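In what follows, a structure is listed as structure tokens, so that the remarks can point back to it.
Omission of a single protein chain aside, the complex is shown with its protein chains in their original locations.
On to chain A.
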């Protein structure tokens, strides 16, 4: 029992750190333009394909060492996914900046469908897979059982937390971070101080896409398979994580992701794995009823 509990805790932490990475994109975009980017899950899906393409290309050119493969794949995926994020914002959301709140939401759903169909047509509808890159695992004896930590999971944990730490540093201590926060807190004032707020909004979309790309590489490494529909369920999970942590709050998205991942894994391992999605979304409903501002969010105050 101890063994299973700890094992699920570790699995949940790994899954949750990746939810957190994707949730960052939802929460930052919401924070800065007050819209839920429903195409964000599809950006993650695209990055999974890009990761597989990059791995195949690198293997074709004879790259075999894990660090090189990883570095090349991360670089390629992050850059191209960032371009996707930038382009989507320019095409689908920027022209609607001054229209009703509903318009960009509908536009996001449209982009989400376009990306799904685009992946399906260009890459085929069947499941794609990548080989396991890191073999082996650490085994730790715990009481009567043991906990198995695959090297892949350890790598995911380290990479995900490094990504979150780097982003936290950028937002807290750099000029770019201050510009993002200023635009989020008062866009009109930010522009009066000389900030090109349209450009800052673009940066935020790119940051969200980059974090989703990191998640895409890591999850693809862990599960090995994905298809054109992979972005939907994980996108909604990450959105749940963002709401759980308090939408608009960056530490909230990370915390929400980890809590959701752990509680989902524990539920699946200890109670029933068929109903784990039901459990996650019930959690979303409960949060929306009892704490709509989330764990670290602030109650909404109407702006004058």
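Methods note: a residue touches a chain if its C-beta (ideal position, glycine included) is under 8 Å from a C-beta of that chain, and two chains touch if they have at least 3 such contacts; residues count from 1.
By definition in this document, contacts and distances are computed from a predicted model.
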{"item": "Identity of the absent chain, which is to be given by its UniProt protein name, from \"Cytochrome c oxidase subunit 3\", \"Isoquinoline 1-oxidoreductase\", \"High-affinity branched-chain amino acid transport ATP-binding protein\" or \"Gluconate 2-dehydrogenase alpha chain\"", "value": "\"High-affinity branched-chain amino acid transport ATP-binding protein\""}
{"item": "Given A:179, A:215, A:254 or A:268, the one touching the chain that is not displayed", "value": "A:179"}
{"item": "Contact residue for the chain not shown (choose from A:59, A:121 or A:189)", "value": "A:189"}
{"item": "Absent-chain interface as seen on chain A, which is shown", "value": "175, 178-179, 181-182, 185-186, 188-197, 304"}
